[in-house]
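A protein chain is absent from this complex, but the other protein chains hold their places.
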């Protein structure tokens, strides 16, 4: 039973169908009618005019955004446990042509406004040190915490005060929205976010993420950078089709609700063992090596995260049974 | 009726089915059993041990190959009309970190051994000029010509003599193979080619190309560069599934045969007007603006290429009728 | 007798003295009083507010300017024979992070307004092709021609119309100014030039060039890029001292007058053999291999440039005698 990553989850049948159906269109790159609908569909969802581009991976979405917000000679402030720092093979440096990641700490991989201030204050304002030019946060965080709109807003104010571009890695944006109940607008552009990597692939998409650009004037440059990075797929209609299918009837929310509910079920069974509050679809659980072995022997697949700590990730496509069984198994430890 | 690009063609139903089927696998990135089969499948096809990686676009395949074969301070010799020079938005410079494209001329976008020698000879052997480090050719060329194994072999010898890496952009490799009847091995590694971008997307694939690395020792680095470029899709099984579906029962050859046959039909009708011999699935036809307008009025969609010249591209999915109609319409001009 | 390059000429004694004298100052990087004088000194010379930074080479000056004027995904229009294309080892791509040089032709390495228009027109306005973002010309050109203010102005208008940044490589700016009699202001910012590499090293300087930024708002970024490129020398006072010594009493003009006069003397003797008009300190002379050998046997050192063509370069430090002897030797061929 798969609890090691939502990355490995299935694509939703509606997504597969949408791909198959879009196959009929004979238009290359993003000239098709589906790709052309994205700006409108996301503008409606976010209640503002914006630009939306499909890309095939979250890494590409994140790094295109960073390249648009941070010059090669600048730095991006982010959490030490951020995906862009740990799991993207240096893609941020590749796309930005060498910008630096300036790491801050904070519980649960959350960035606090004070941490941003401190990071900025640490840097001398001269040409010898790399100057911070952008801020990137992950929502939900790499440890499954969701930012409230107020929290993002406080960060947005610091970003503005320090002249920093503001990016949100929303690989699990759906899980965060479901968790906090915040409106997509409140937790992003109204709070100062300028670019959002809106993830679908962990949540029922196949290989299409959306890069949402709230800041006017970025779209043209980002479209060029996307092509330059080899990310302008010729059958782009199949990318747009996936995303539109996820938006239709709020499938993205429905899927995230399912994954979050599964996480809560497991969290309830592990309440004494939780490393972080469970606010999305990741559960970090204290477990001895023996206990981890017991769970694995029972058929559960997951990652050891730190000494005495395992990571469990739920997905939209996990029916109740494996989740119930895992909850029971943890309770029985 | 679409004759403007094979890029816009449909994915083959077998490819869509393979994607849907691979959805059942729960494995992330390229750890799945399908991705793991690629090395073997292509090693068999090319009769040698090699490494094969899926990537989502031909641009990414080409540029990953160039980055592996040419240092940032080197140059890649290619034809002035090469796709990497004209249609990839500077991706070669992005992926190689600034390597230069050193352009040569030649009829039909073909590179001749003498042109390689001349390009090398033009460069002073000092640190002030960018030194050529790689050669890249396109097969079939951007003007629809196919290289024979002997022709590639002659280039491979020049590449070796000059210490150049050797890359083949095979966006239409299938059409070239069908055209010349050469074995895949003879026209690539046996002729000195070290890396091949093996295209499927123009030929029935959805969004998976194969990057074939014949030169030992490149695969590990290229896999890192792929991730760093944001091209390691999390549901990689759906990439491998497409490619394996295209290889099964030689679907890739069958599709290319269909497209090439369509091109020959049109070429026969346009024989007095051909700018280049038709050896793959592209036909460059002399036509006045009035003649082009006549064809468009009859429902045919294509690009004006140069003054008095139009480009027609056939695809695997064009049944006989539109092709016959186009042939008749050209004959009637 | 050295006629192969003004690069190899001596530094003027006043420059050496200025370096020795500045040694007494105890200030690092560009915080010294001499470096702080550059903005003012050049603002006076160019009759406008501007920023001026010292750099150690013309290549660095050129490429810092290009990086400030052209994004990584853009192209710089320049002449096929431009120094940035042929003699800087790919430094433009390094500093700009991969921008492309878009080459145009024209007699004597001069760029004509029509050539700029044509280069822009050749590029499709889509994301597949690299879009031109800057124009770079060399004054005096690599073949020793000087632009008039009107000529630069016509280029500046085209640059503005096409949205191109405008850079002038003035490695031999002094020779051009002396030649045309144009005011420094007229031939640069009044004609639309936004950044000028003002060369001193070929004209009596030791290792200090000035990068002049007319366009407001560039200086801060360029100063950062200079440090990032390892070009912020710690004893910067010795850089500023050289430049100020060259400006004092118009030494830069005096030296250029001397070199230009020498070139005219030789040109007069070679009038039947000139490949280009001699407007600065370079003379391109038609000479058979035997004739070239005769000159070399007489002790003259120079480069063969093209079949049947040699290049002679005069320098500020060549007294009348070697020049007279060379003129006589050419006349006697």
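A, B and C are the chain letters, set down in written order, and residue numbers restart from 1 in every chain.
Basically, a residue touches a chain if its C-beta (ideal position, glycine included) is under 8 Å from a C-beta of that chain, and two chains touch if they have at least 3 such contacts.
These figures come from a predicted structure and were not determined experimentally.
**Student:** With the full complex in mind, choose from B:228, B:273 or B:311 the residue touching the hidden chain.
**Tutor:** With B:228, B:273 or B:311 as choices, the missing chain is touched by B:228.
**Student:** Could you tell me which of A:2, A:79 or A:100 touches the chain that is not displayed?
**Tutor:** Checking the options A:2, A:79 or A:100, the one contacting the hidden chain is A:100.
**Student:** Looking at the whole complex, which of C:37, C:80, C:215 or C:235 touches the chain that is not displayed?
**Tutor:** C:235
**Student:** Out of C:23, C:36, C:271 or C:288, which residue would touch the omitted chain in the full complex?
**Tutor:** Answer from the full complex: C:23 touches the omitted chain.
**Student:** List the chain A residues touching the unshown chain?
**Tutor:** The list for chain A reads 72-73, 75, 86-90, 93-94, 97-100, 127-130.
**Student:** For chain C, which residues touch the unseen chain?
**Tutor:** Considering the whole complex, chain C reaches the absent chain at 2, 5, 7-11, 16, 19-20, 23-24, 26-29, 55-57, 59-61, 63, 88-91, 94-95, 201-202, 206-207, 224, 227-235, 238.
**Student:** Spell out the interface residues on chain B facing the chain that's missing from view.
**Tutor:** 71-73, 97-98, 127-128, 131, 221, 223-228, 232
In this section, only the chains that are shown with their structure count from here on.
**Student:** Quote the value, from 0 to 180 degrees and to the nearest 5, of the angle by which the CA atoms of chain B must be rotated to coincide with those of chain C.
**Tutor:** Rounded to 5 degrees, the superposing rotation is 180 degrees.
**Student:** Pick same or different for copies chain A and chain C, depending on whether their interface residues overlap by over half.
**Tutor:** same
**Student:** If you average the CA atoms of chain B and of chain C, how far apart do the two points sit, in angstrom?
**Tutor:** Comparing mean C-alpha positions, chain C is 42 Å from chain B.
**Student:** Do you know which chain B residues sit against two or more other chains?
**Tutor:** Touching at least two other chains: 88-90, 94.
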